[in-house]
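One chain of protein is taken out of this complex; the other chains stay put.
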Amino acid sequence: MFDVNKIRKDFKILERKIWDNKPLVYLDNAATTQKPNVVINSLVSYYENYNANIHRGVHKLAEEATTLYEDVRQKIKDFIDANSTAEIIFTRNTTESINLLAYCLDDSIIKDGDEILLTEMEHHSNIVPWYLLRDRRNITIKFTPITDNHELDYNTLEKLITKKTKIVSITHKSNVLGTVNDIQRIAKITKANNSILIVDAAQSAPHMKISFQDLGCDFLAFSSHKMCGPTGVGILVGKKELLEKMPPFLGGGEMIRKVTFDGFTTNDLPWKYEAGTPNIADVIAFGTAIDYIEKIGLENIYQHELKLTEYAFKKLKQFDFLHIYGPKEITKRAGIITFSNPVVHPHDIATIIDQDGVAIRAGHHCAQPLMKKLSVSATARASFYFYNTPEEVDIFINALNKAFDYFAVGACKELKQGVKSKK
Amino acid sequence: MFDVNKIRKDFKILERKIWDNKPLVYLDNAATTQKPNVVINSLVSYYENYNANIHRGVHKLAEEATTLYEDVRQKIKDFIDANSTAEIIFTRNTTESINLLAYCLDDSIIKDGDEILLTEMEHHSNIVPWYLLRDRRNITIKFTPITDNHELDYNTLEKLITKKTKIVSITHKSNVLGTVNDIQRIAKITKANNSILIVDAAQSAPHMKISFQDLGCDFLAFSSHKMCGPTGVGILVGKKELLEKMPPFLGGGEMIRKVTFDGFTTNDLPWKYEAGTPNIADVIAFGTAIDYIEKIGLENIYQHELKLTEYAFKKLKQFDFLHIYGPKEITKRAGIITFSNPVVHPHDIATIIDQDGVAIRAGHHCAQPLMKKLSVSATARASFYFYNTPEEVDIFINALNKAFDYFAVGACKELKQGVKSKK
Amino acid sequence: MQNQSLPQLDDLYKEIILEHYRKPHGREPLEKIDYQAEGMNPLCGDEVKLCLQLQDEQIIKVHLEGHGCSISVASGSMLAQMLEGKTVTEAQEITKHLKDIMHDRTNGKVVDIGDLEALEGVKKFPVRIKCALLPWTTFEEALVGHNHVEVS
Partner (left out) sequence: MQNQSLPQLDDLYKEIILEHYRKPHGREPLEKIDYQAEGMNPLCGDEVKLCLQLQDEQIIKVHLEGHGCSISVASGSMLAQMLEGKTVTEAQEITKHLKDIMHDRTNGKVVDIGDLEALEGVKKFPVRIKCALLPWTTFEEALVGHNHVEVS
């Protein structure tokens, strides 16, 4: 049974008061989520009982720590439905996972003259690594446009894929629009074209059930910190054949088989891509987070967020001067509400509602090209997770109301009216 | 006042019992150290009170988390005596810090035909990144030899540096031999030759006072987890002029100034080199570790380890068939004792003494080339930190005694005698 | 760190700031551009382009464009209003003093900064200090001939 009030007790930080005793209303979950007590306890338990460097030690602590660490790989393999643990690589975050690919696919896949296809709704983390690759190779980067309903334009995507398109890298769910892209549909196209399909699942993995094998992509990346886990852990899931073919990324301890004064050979997968002492404690705690999320149930998470989003949308209707981004249909963009208006700048909104303990994000959300496309320099974003409540939505809406009043009534009445009348 | 028994109370794990109630004797500190309670509490406090994504949020939590994170940069700048916080970059570990350099110095410094000078005592993390660079550029890698006393052969080093030597990368303290290299002496040579000097301080920063400015090197790398901090945090200290000149490493959020559909510009230092959501919690907890270490005092740490090493050496003399590596003079190699013997393999030693709760390392210590040079395939290593005691050394020695007895008396008496008589 | 007392919104959004925000100064194009720079706050996307027209050592006219929150827009507007007619040295002194105020290091020094005093309330909202300083940092960079700048 999904009981949000019971769930909230799992998060110590949700008891926190902001300023003079305002309860924290945390609606910045797309940036990072809060961590349940079990995850924090997992860190404590590791450091108080098992801490040792892994893989290399014969002693008891090292054996225990290694087992705990490698068990998480198995857990993630199951969670994301990969083929084997050889396909699960631990990185720092989604960003590093994608950069790893941009460096390693470079040598084995990309030649001068090739093309990479992205979309207009990508996060900087799925744009800049490819720009960096373009600095090393003479390649072209293209962007699949979005439609007026802020969905991917699949027809144009199909046309943009050519024989030169070696890589298609695409977000599963936009961190601004909330749009969920149809990866299976795209995978059919890329497979037929022999292009490599990379999926940025930073915003989807925390909120919906994903099967790596069913999606049909070649690589998938996501971050622990956006799904109840600690900061400092990212995942790269990759097809074994490709991971085997690709050269290593970082060199050092763990990733080698043998090193001599002349050269080296690489370790087996997945260790080939894990150089140096890993983020052992956080990987183990991420395992606890996965257990926790699975106990809550991804379908429950999805449904709860959908309900919250619907409720918030209904409430937001009162602000008829607000521009809300993303697909009209709520089922297409659950969990994220991004908005702006020409009177009160998102920064000012965020500052004002912060006074009521409400945490949202204001800015470009690391998606400046998308902002450009939407003809706006900054937007405000509220993003939900399963521990948020309708009551928190009410607090958020009331705080927003104050913000608009403050600016409109206090000083910019005519501007606000201007907006209204322009509509 | 340095009181080891009081200090031990700061580490919950030191109360741990191994097997049937053997106290843990943790002598694997060169692999990773234990974490004091204050560091663990720092993680808990962060996640229970401040957790938010940094730099990008206007709300209270984001502001607090950002302040906590950036304060650590200042702390580390002071700890390592860098010029400014712009020179302090957070990575995952020493290995990533060195790989960052191997990727970024590539484009701006290294040309085909150039040479890189390492030493025979390097850790894989300071060898393999350069081999990977050699896979991209047509360069030569040379190794400065070690002397019979297991010190760096400075005369040969001087001869090996030529006009083509663009990079000299060298460990400050060997993780096998314990040897501390004279960086200032080498810096004079590299400066005169216009070579870039990189120092792997993974084993020195935790154990002795270091000043980046006094050492005179261009880059310095070390790991949080080897100095009471959490796993998942490494540091790269670099001269600002070089960091400015170098291209970025990983692309994504945080490291950009502006991204368009055409290209991007990079953020200021140090953020230029920090892509994606950083390991926020662990960086903050590393700050607590730095405070803790400074409270203990690096001079105290150094002296205590020296005393322990002296004591252990004296005790080890009874095993006259043991081969002990590293400089004869204990002051030249405090804290690390690596040994082997032809009868009992290091793995067997480690397994046997683990039964008495003693944790040491057996193997190649991620320094296979050095093993080759020492004509041994594996060695055993005991490494101390400030919380170790002479009583623990006694337990270690007794356990060793058992191990040798077990093999020698139980089965290989003649072999042991063989060894003795060969001497 | 927790639970400082609530800073008052009215400290941040003084009437005079909102007025500058609603009707910013310095939006007319210049006849001649002697110095210019673009500034941005890379973490929120606020952008400003600042152009200066000088006669000898005197700032004749300031032009600003870009987009930003009320604080950065108002601060830019005040900059245009304040600096027009000042010598470069005077303008630099005002800039320095404003920065000192924001970073709490005036050491008791008092300088007449007119409307700018209204920005003092921003100090209670540390994340917004960048917004207030963006036009000023850009101004400084324009003078030294840097074409790009960002605040952090």
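Points worth noting:
Per-chain residue numbering starts at 1, and chain names A, B and C are given in the order in which the chains are listed.
Here, a residue touches a chain if its C-beta (ideal position, glycine included) is under 8 Å from a C-beta of that chain, and two chains touch if they have at least 3 such contacts.
This structure is a prediction, so every number in the text was calculated from the model and none was measured.
In the whole complex the chain that is left out makes contact with A, B. Touch with the chain that is not drawn comes from one residue among B:V38, B:I109, B:I324 or B:A378, which is B:A378.
Only one residue in the set B:K240, B:H345 or B:K373 touches the chain that does not appear here, and it is B:H345.
Contact with the omitted chain, checked across A:F90, A:W130, A:W271 or A:F321, is made by A:W271.
Of the residues in subunit A, those that touch the hidden partner chain are 49-50, 55-58, 62-64, 66-68, 256-258, 265, 267-268, 271. For subunit B, the residues touching the absent chain in the complete assembly are 16-21, 344-348, 351-352, 355, 362-364, 368, 371, 377-378, 406-407, 410-412, 415.
Simple rule for what comes next: only the chains that are shown with their structure count from here on.
For the pair subunit A and subunit C, the distance between mean C-alpha positions equals 35 Å. Within subunit A, contacts with two or more other chains are made by residues 16, 18-19, 347, 351, 362-363, 368. Within subunit C, contacts with two or more other chains are made by residues 2, 43-44, 127-128.
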